[in-house]
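Note that one protein chain is taken out, while the other chains of the complex remain in position.
Moving on to subunit A:
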Amino acid sequence: MSELIIQFSQWLLTLTQGAEPWDSYARYLPRLMDGVWVTLQLVIVSGIAGFIMAIPLALMRIAKSPWLWVLPYCYIFFFRGTPLLVQIFLVYYGLSQFESLRNLGWIWTDVLSQPYWCAIIAFSLNTSAYIAELFRGAIQAVPKGEVEAAQSLGMSRRKQYQHIILPRAFGIILPAYGNEVILMLKGSALASTITLLDLMGATRGAIARTYMSLEFFLLAGALYLMLTAILIGFFRLLENWYNAHQHATRMPVNKLDAQLRDKHIEDNAR
């Protein structure tokens, strides 16, 4: 894909032979595509990390003992109540205030002082708070009968969560999770404020050299829209696959199990 874009812009370069504005477009298009790749990395890595962190947070948050739920409650409240920009600056600029962190060796030089990792840390912390809140609502929305059925089968608490409650909750939050990832994509533009060359950063770099602000901002907007559309499509597919049971009534009647058939016709007649 990126190979293709580089070839395309080289072809555009020879075609225009330095004629503006096409020359600038061709010159900076590959850099914008590099930026798209960085943006995607940020969204995917922090999306996955945030998701993994969200599950224990949500489980602690719904616990009855105040010792367990107070900490995740404060965590979620802090990250949902403050701007993402403040959180990024806290991680990237703020951490250098602590002498002990700066003496940590490779953890400081390769991770905590790098804008790339700081952005990923800030985004993961931020998105995990939002996803934990989604999970909390979903776990409480799992139909009671399903939990009771699991209990009557003699499942342990652990097994109930592992096989019934968490998979079901995941199905419930999927649409909202898709929205959250899109918000994360839009939030990832803030990584450009800590000198990272994501799509927004690459765009601002191109504008600083060419002074063609309108064109490059619109181009970046079009690329962001494309990324949003791809993410929406991906989550729609994922939802159709994971929540297939909810769409089953749209199946043709003759494909159904014979015992289910009458019930199905009944449902449709209603």
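Everything that follows uses one rule, which is that a contact is a pair of C-beta atoms (placed from the backbone, for glycine too) under 8 Å apart; a residue touches a chain by one contact, two chains touch by 3 or more; residues count from 1.
One rule holds in what follows: contacts and distances are computed from a predicted model.
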item: Listed names "Xylose isomerase", "Cytochrome c oxidase subunit I", "Tryptophan synthase beta chain" or "Arginine ABC transporter, permease protein ArtQ", with the criterion being the UniProt name of the chain not displayed; value: "Arginine ABC transporter, permease protein ArtQ"
item: Candidates A:10, A:109, A:140 or A:213 - the one touching the absent chain; value: A:213
item: Contact with the hidden chain (one of A:22, A:89 or A:108); value: A:89
item: Chain not shown: contacting residue from A:24, A:46, A:127 or A:192; value: A:192
item: Missing-chain contacts mapped onto subunit A; value: 77-78, 81-87, 89-90, 93-98, 182, 185-190, 192-193, 200, 204, 207, 213-214, 217-218, 220-221, 224-225, 228-229
